[in-house]
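For this view, one protein chain was removed and the others were kept in their places.
First chain written, first letter: the chains are A, B and C, and each begins at residue 1.
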Amino acid sequence: MHDMRFTIPRQDMNREAFASSVPDFNRKSEIMKTDTGYKCRITNIISLTEQEKLFQLRIADPQERRIFRFKPGQFLMLELPGYGDVPISISSASSNHEFIELCIRKAGHVTSALFRTEPGMHVAIRGPFGSSFPMDEMTGHHVLLVAGGLGIAPLRAPLFWINEHRDRFRDVHLLYGAKEPSQLLFSYQFEEWKTISHIRLHTIVEHSGAEWKGSTGMITELFRDITIDAKNTYAIVCGPPVMFKFVCSHLDRFGIPMNRMFVSLERRMHCGMGKCCRCMVGSTFTCIDGPVFDYWSVMNLKEAI
Amino acid sequence: MKRDCSIDIRHLTRVEGHGNIRITVSGGKLLEASWAVVETPRFFEVMVKGMSAERVPFLTSRICGICSISHALASIRALERAMLIAPPPAAETTRLLAMHGETLQSHALHLFFLAAPDFAGTSGVLPLLESQPELVRAGLRLKELGNEISTVTTGRCTHPVSLVVGGLSKAPDKIRLQQLLDMIGERKSALGTACNFFGTLDIPRFERETEFISLHNGATYPFIGGDLLSTDGVRKEENDYLPMTNEYVTEFSTSKFTRCSRESSAAGALARFNNNSGFLHPEAKKAAQKLGLRPICHNPFMCNIAQLVECVHILHDAETLIQKLLDTDLTDIRTPFAPKAGTATGAVEAPRGILYHHMETDEEGKVVKADCIIPTTQNNANIHNDLQALARQALEEGKNDREIEKLAEMLVRSYDPCISCSVH
Amino acid sequence: MKNPVYTFEKLKFASFEFTCCEGCQLQLANREASLAEFFSLLDVRTFREISSEKHDDYDVAFVEGSISRSDEIERLLAIRRQAKTLVAFGTCACFGGVNSLKNRYPVEECIAEVYDGLPVESLPVRKISDIVKVDFSIPGCPVAKKEVEWIVVNLVTGSLATLPKYPVCVECKEQLNTCLFDLGEICLGPITRAGCDAVCTTGKTPCLGCRGPADDINFPAFLELVEKRGLSRRDLKEKLGFYNAFEAYPCP
Partner (left out) sequence: MIYKVISKPEFRRFIDALVKANNSFGPRLADRTADGKPVYRFMPVSSVDEIDFDYTATASSAKHFFLPFSEELSRFRFHGSDWEQHSAYEADPVVLIGLRACDISALNILDDVLLNGNYPSPYYLAKRKNTFVIGLDHLPLPDCFCKSLAHHTVSTGFNLFCSDIGEKYYLSINSSKAFTYLKEFQTEDPSYEDNCLLTERRKLISDSFKTEIDVTSLPSILDIEFDSPVWEKWGSKCLNCGTCAMVCPTCYCYSLEERFDIDLKGASRNRKLYSCNLVDFAVVAGGHNFRPKNGDRLKYRYYHQHRGFAENDNQQICVGCNRCGRACLADINPKDVINDLRMEKDSCMICVSQSPGRI
């Protein structure tokens, strides 16, 4: 016998109801898309090398476009429907509210599928997620940016920032290393960085042909060319784990305090929200506590490198 | 009219396994009409040696991907009889239901995927899907139902998981049994569509007097166990299967041949029907009448019709069986047993006909000797003889090469041979 | 093809069978509700079991069964020459399957026992990868159509096609089953690759390892488990040998 008096009423969970039903609802997920992404149109795709492409995206909905804001160093989850989503650092200026640029390397199945897309198609983004470079804290100091290979991608956002607020910073060095000259990304922007942003750019490659006039060797060799005012310098290091291990220990020897060196860690990520536990390093989430960490924290993390 | 003709079909399509047809006519004279099985032997009788009884049904079910339930049950029946184990009634009912699922699935596969394209003049079911979508959909719905019955009763539709010596390892879920009942009710209409299609077909007219052998228990339409009965009047007890088969090897075929009272005999849906038509469900009897099938029918092409009639029987009988299971509490499903030395035969009616597994166990319950006689093995000689008669008749009727070739293919397919199974 | 956003090509598909029960090919005709969609992903060039069409211009070949005769080797080599992607389809193809049980006896003894010494050709059973390079394996006895669908979709869409790397226990726990070890049986679930939805253990029969070893299994720990529970070594051997899938892990 069914007694309807004891039937539990169903509570529907549309987004509004959800927002009002979580007790201490955090502002973050109110303004951020965490489960259903912002739809974006691919407006342009620039081939940088065989392995890397720069994707320019525009959030389709004007309302959503107004909401989306990020800080240099943050990343987003880029979704290609049917294929999956991958964490990608935002490579454009945080002041650019019209377009988002992502520099992507073909690494596996989602990124390969992305390489088959064309302008006009739609992708989705969730985020932005994660910590950022402390641009305000760096104000009034020298800045040393060190990038290895694709590590230049997350550095573009702070570079844009520095350019826009150039007067707030003292000397800015960018040390950039790659395997071969052809793999130096964004070389078309080098002049702009040097002359307009007044950034001292030093490049180095591991292997080169006769036409390469610059230095060859490991990136740490570039430290010979520059003098560092260790007490007043902030450093940002991005690149493969082996690279930043070497670079950071160099910088340590120069005397840059560990908590003024910043690195960006990469792990496999499935959610970006500290739920799936895929990106754990020690007891820290790369996705919410990172990806930007100061070197002191990284030293204290288990299995970080 | 004197004519030459040479038909050489290697690896006949739309059958399970590899077989060749060869017909050679020279100067109007039939030189050769043969059916040769060229499947690679796997030696299951050797494989089971030394295997523990409880593992055997899992091995023997791999003799055939279509009738794996029959093989598992034949082994189980042989072993249970050899070691004197009586499975609980609920397990017996479930097993019979599982057989129904397999037979329905197999018949639907044969009728719609393998045979129907011949009548409709297409190369396979995929083009047929475009030209006669309603028909194919009906077939798919019946096949899906068969698979679902097998899955609910045995855990998986091919290579059953819960059929074990002593009963069942797991009882079917009552919620799913109830869903099955609804599914059967809803899919009877597909059966109607099928009957309408096959009722209008032009079944080739060809008859050759044949000895039909099947199970017979004198009470129900037979599927698991019973006496062995031939239309020539031979009747034997289940363990006494050798005089019914007299298996022998030939040089042109890796499958063996059998014979009983004549030079060859036939097993399968038509044999079951010819020996047991009185035990069919009334609805199935009605269908048989409408489709013009009467015992004893000697036209092998009518095997397709007999299969369809059996589908009608199965759908109705399955309803009864499910209701019976729903009315029991399904807790007593497995009889524990101690290994024992013994010898026995398990005979079941696989979709393609009577299937014998004969097993001998030692005190530890390990198999020391096994013999499996497969329906297609029993049909091989008959197919061979039918082919010769058919070729002769076709020549007399003045059919051309293409027509003869097609008829020959259709004849072999009508037996629904399970070739890889016959060479096991 | 059908997807409006991306463009895909149908797979130029062929299916072949060698020494086996053809149960895996039969699975291709299962899951009837999505059968039409499934076949519309394929441009079937050869598929003897269901179609009379025969063409030799396929790209993807599903090869079912193990190899036990010289003419099979010839046919297989020809398939390898044509196929861009050769998929070992089912346990027999991937590991040899139950057919390998015959290898315990000399071939002559088998023939004598079954064919009264008639000259029948038979070689010791081998898996496909013993003879040609295999690009992808879909294990299972029989294969799970759901997994096959997924892999075919991935082949068409250029997505990653991978098998689970973890063992059957994960899926068995998802089904909330009582562990067969607790019921006093040896189950190969802890060392067998998942992907079958633990269908055997859900039917309360032990996993016999038809999908082969999972990635990086801890075989010594598994042997210790059997030992510690006082279960029969003979039973373990029978199970490990059933599909020949644990060839690489000899049991002392």
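The definition used in the following text is that contacts are C-beta pairs under 8 Å (C-beta built on N, C-alpha and C of every residue); 3 or more make two chains touch, one makes a residue touch a chain.
Predicted, not measured: the structure shown is a model, and the values here were computed from it.
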Quick one: which shown chains sit in contact with the chain that's not drawn? A, C
Touch assignment to the omitted chain, from A:226, A:277 or A:299, lands on A:277
For chain C, which positions touch the chain that isn't shown here? 1-5, 8, 34, 37-38, 40-41, 149-150, 153-154, 156-157, 159, 165-167, 169-170, 173-174, 176, 178-179, 181-184, 189-191, 214-218, 220-222, 224-225, 228
If you put the missing chain back, which residues of chain A would it touch? 1-15, 18, 21-26, 28-29, 32, 34-37, 39, 81-85, 107-108, 120-122, 124, 266-268, 270-271, 273-278, 280, 283-285, 288-289, 302-303
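Everything below uses one rule, namely that only the chains that are shown with their structure count from here on.
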Taking each chain's centre as the mean of its CA atoms, chain B sits from chain C at a distance in Å of 25
Please report how many Å separate the Cα centroid of chain A from that of chain C, as a whole number. 43
Out of chain B, which residues touch more than one other chain, so two or more? none
Given the complex, residues on chain C that touch chain A span 3, 5-6, 157-160
Quick check on the complex: what are the chain B residues that touch chain C? 11, 13-17, 40-43, 45-47, 49, 51-52, 55, 58-59, 62-66, 68, 109, 113-114, 117, 123-126, 129, 140-141, 143-144, 147, 154-159, 161-162, 164, 169-170, 249, 251, 254, 420-421
Which residues of chain C touch chain B in their complex? 17-27, 29-30, 32-33, 35-36, 39, 44, 47-54, 68-69, 72, 97-99, 101-102, 105, 109-110, 113-116, 118, 120, 122, 141-142, 199-200, 202-205, 208, 235, 238-239, 242
